[in-house]
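Below is one structure. I have some questions about it.
Only a part of the assembly is drawn; its chains keep their places, and the rest are absent.
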Amino acid sequence: MNLTHIDESNNPKMVDVSNKNDTLRIATASGVIKISKEAFWAVLEKRAKKGPVLQTAVIAAIMGAKKTSDLIPMCHPLMISSVKIDIKELPNLPGFKLYATVTLKGKTGVEMEALTAVSIGLLTIYDMVKAIDKSMEIGPILLEEKSGGKSGDFKRR
Amino acid sequence: MNLTHIDESNNPKMVDVSNKNDTLRIATASGVIKISKEAFWAVLEKRAKKGPVLQTAVIAAIMGAKKTSDLIPMCHPLMISSVKIDIKELPNLPGFKLYATVTLKGKTGVEMEALTAVSIGLLTIYDMVKAIDKSMEIGPILLEEKSGGKSGDFKRR
């Protein structure tokens, strides 16, 4: 099995997509942050009013998706068509699960954009509650599903 | 318990650190990526020669640390003093564990910089092997230890 991002001299390269067609591509990723009960309720109490922690995470995730090619060295710059973020409360963990769905009419898949959005969104929650809880854990972050493109659709079982 | 990043109108804010002293602050974070056996050996085989996947991850992690305040809305811009990345092979998982240690002589902790470096480094590995394996999982990402600053030292048990 070959690594597509490595050239014949063993150097990393940005894969050539100039011959690919512009098709609709959609990817959804998700990620969890596990936090203490105290931190969980501090976030939710605020949310009852205006929800600044979760809403900051939503916005950071959207902006993070747009920065993917600036952060991940071999990613192509893309004109993302949409980003949508959802955050589910997990009171039993306790914690939060953040979903990002990214859409593109373009030449390459957007799973990295969805995964980057999830990562930045979860780091933002971490940042805003770290004064209360330093033992938080981020993960698992994973691809839920993707469609469009030559390599076929994917849906996590 | 109060969220330090929320002001009296329930708006997010960047915490005021102007009265804090410049002290030495160090933070180490870690994170794991779990990948298939095929992907694991594809990365290692390349590593035996020049290791472009893991080395791209190291560089992306260092550059990611420098972008923290650009990505995480309430983070302060910081003049990071050093970033050091280590990647440990986990042949039994299989996967990789990436460590980031960030140092600063400054007014605020650098755990977000360490955690961001880890996240970007792991996303970079994901990007470069995703053609082989779409079921990879990133996490747990967590703070290993931190020292310096008024809130005291932290070491994960």
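Letters are used for the chains, namely A and B, taken in the order the chains are written, and counting of residues starts over at 1 for each.
Basically, contacts are C-beta pairs under 8 Å (C-beta built on N, C-alpha and C of every residue); 3 or more make two chains touch, one makes a residue touch a chain.
All figures in this text were calculated on a predicted structure; none of them were measured in a lab.
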With 2 chains shown in place, count up the copies in the whole assembly for me.
-> 6
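The rule is simple: only the chains that are shown with their structure count from here on.
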Determine the centre-to-centre distance between subunit A and subunit B, using the mean Cα coordinates as centres, and give it in whole Å.
-> 15
Using the touch definition up top, name the residues of subunit A that touch subunit B in the complex.
-> 1-6, 10-12, 31-32, 38-39, 42-43, 46, 49-50, 52-53, 56, 59-60, 63-64, 67, 70-75, 111-112, 115-116, 119-120, 123-124, 126-132, 134-143, 146, 151, 154, 156
